[in-house]
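All protein chains but one are shown in place.
Labels for the chains are A and B, by order of writing; each one numbers its residues from 1.
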Amino acid sequence: MSAFANPTTMLVATFLPLAAALVLLLVPKENTKAFKQGALAAMLLSFIVSLAFWFGYDRTSDAVQWTLAKDWMPSLGVKFSVGMDGISLLLWLLTTFLGPIGALCSFEAIEERQKEYYIWLLVLQTSMLGVFIAQDMFLFYIFWEVMLVPMYFLIGIWGGPQKLYAAIKLFLYTLAGSLLMLVAILAIYFLQHKSTGHYDFSIAGFQQMAPTIAAQGKTFGLLLALAFFLAFAIKVPMFPFHTWLPDAHVQAPTAGSVILAGVLLKMGTYGFVRFLLPILPDATRVLMPWMLALAVIGIIYGALVAMVQPDMKKLVAYSSVSHLGMCMLGMFALNAYGMKGALFQMINHGISTPGLFLAVAVVYDRRHTRQIADYGGLMKTMPVYATVFIIMTLSSVGLPGLNGFIGELLSLWGAFQAYPWLGAVSTVAIVLGAAYMLWMVQRVLFGEISEANAKMPDMSRRELATFLPLIAAAVWIGLYPKPFFDVMDKPVTKLLTQITPGYGQGPALEQARATAEPAATEGGH
Amino acid sequence: MASPNAVLLVSFLLFSIGIAGVLIRRNALVILMCIELMLNAANLNFVSMARHSGTVGGHAIALLVMGYAAAEVAVGLALVVALYRKRDTIQVDDINLLKG
Partner (left out) sequence: MESAMHAVSTPTSLLWLVVFLPLFGFVINGLTGRKLKSNKVVDLFALGTVGVSFLLSCVLFVKLAGMEEGARSLHQSLWTWLAPGAAAVNGGVSHAAIEWAYKFDPLSGAMALLVTGAGFLIHLFSTGYMGEERNDGRYYRFMAYMNLFVFSMLNLVLGANILMMFLGWEGVGLCSYLLIGFYFDKDFAAVAAKKAFVFNRVGDMGFMVGFFLLFMVAGSLDYDTLMGSFHGISALPSITLFGHTAAPAFWFNIIGVCLFLGACGKSAQIPLYVWLPDAMAGPTPVSALIHAATMVTSGLYMITRFNFIFVQAPVALETVLIIGSLTALAAASMGLAQYDIKKVLAYSTVSQLGYMFMGMGAGAFSAGMFHVFTHAFFKATLFLGSGAVIVACHHEQDMRNMGGLRKLMPITFASMGFATLAISGVPPFSGFFSKDEILWRVFEQWYQGGTHAGSSLYLVCWILGMLGAFMTAFYMTRLMVMTFFGEYRGAGHDPHHHAVASEAHGHDDHGHGDHHDDHGHEGHGHGPKEVAWTMWLPVAILGVLAVVGGFLNLPASLGGSEHFSKWLEPLLYVQPAAEGHASGVEYGLMAFSSLWALSAIFLAWRFYGADEAWSVPRAFVARFPGLYTWVHNKYFVDEGIDAAIVRPAVKGSIGLWKFDATVVDGLVNLTAWLLRQLSGGFKRLQSGRVQNYAFLMFLGFLAIALWKYLA
């Protein structure tokens, strides 16, 4: 298995969707079945290939693995350089995992212009996968921006009534941030040239620039950090840069929402972890309290606004703001608990929120309304659906034994270790989360059933098939997250050492106690 | 032999007439003719300067430009004719399909 995990297969898994898209271009557009099956097959195949990397990952090393670097534009120092460490691996796998689900959930919902739809979906998949394997800033930036195009079309063509507004807002808002990031990237690039004499875009090289940047003075580092911050904070999205998200989610087709919530938002958090934190550790430490404050505001604000949403999708969208606030809270605690919590929170949010969007889509496809008030009592006629819905809800509210708990707990725990008051205040999220999610469950699934809802058929096998992998993953992570801890352990330690030199060093508790104890007893005699 | 200054003055006048025509007139045919004027003003410059400096480069370029001008007129006139057939006008103001 581990021999199968090599740079070539990694590229195969990444570019397989794109290749499938190119092949599908040649198929006449009347042949709708070919697009559905082709897209699903490509996504599935990509997922199966990617599984090899889960098994083949060397958990004892903190290095970037399966690296491959080919000269691309030598004069500029641009390389086609790929590879993954544990952090990218997890998100990369999450993306391949969500791909087939995104394709499968579109089969009946998308009726117009199917050819283009599936092609865009496949292109989107490759561009997202590319972001996580890129080890070269230039390559990374290309994938990062290319990703916007298919998403723009997915929302702009197959979206709801206000699709153009939402699509353009998504595009311009995130692009505005990205361009600032480009400026910051170029600043570091030229600074690197100035100090080392050669041009290099490699991410590892950028990460080694930390002392050089620090030597330029505080303001310079802070400005760079702010540019990165804006790009990523918009993508996450952090309060107050979140307003594109509800619009985009509400207007997007289901698969769009699934991918948007599942993967696209993780780009922002991934960016923080990969660039801002290791490249600008000093600025990170300066920003830390502000980021934590924004995170806490986002957690509570998102939850409160979610509570009063009449539209199910909007509710889930605002819950994303809250959940990702939790992720940022853990990340900027800058300790092992928080960082691992943040990584879990990324994965978990990528499982439970797509699940909730799928759940909304199931009833939307039947009744073409997303208003909570239009539903009620569905548990009576749709027991399977209700069960699935409740499981996804519980996963989202962080019930122990399901995935959401791990991320939420560790994020809060990490934040508490850094700033006890912030950590304590943030625990209010577990109350608010339960309040808004269960209130929705109560209004949608419980209560008397109305005539309009009484005839709705329960989930089909295809619909159930989109949920089963999510549920399986949720239970797995909830009960036995050890393998995930193993994968992220070394890279997180490395990252924390990059931010705070000597992190986690010090007398281990057991030894400290053991040496303190005899001294105390001797003193007593 | 007239001094280069006199020739330059003439060519400047010719060029000015040409550019004024291009900027002011709305008739596509007249605009084409004014472009010819501008080209010929340039030609005049080339020829006189070549003669003044005693090299042949200027003459050669003048010939080249005449070739270009012929090609340009051929394409331009063809466009104007096609336009006239399609839109029944050769006023440039009326041709604004591409304007947003």
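Convention: a residue touches a chain if its C-beta (ideal position, glycine included) is under 8 Å from a C-beta of that chain, and two chains touch if they have at least 3 such contacts.
Computed from a predicted model, the values in this text were never measured in an experiment.
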item	value
Full-complex contact with the absent chain, from A:305, A:362 or A:473	A:305
For subunit A, the residues touching the chain missing from this view	169, 172-173, 239-240, 242-244, 301, 304-305, 307-309, 335-337, 340-341, 377, 379-380, 383, 394, 399-401, 405-406, 409-410, 412-413, 416-417, 420, 423-424, 427-428, 430-431, 434-435, 438-439, 441-442, 445-449, 479-482, 485-486, 489, 492-493, 503-514, 516-518, 520
Touch list for subunit B against the chain that is not drawn	19, 22-24, 92-93, 96, 98-100
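Note that only the chains that are shown with their structure count from here on.
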item	value
Averaged-CA centre spacing for the pair subunit B and subunit A, given as whole angstrom	62
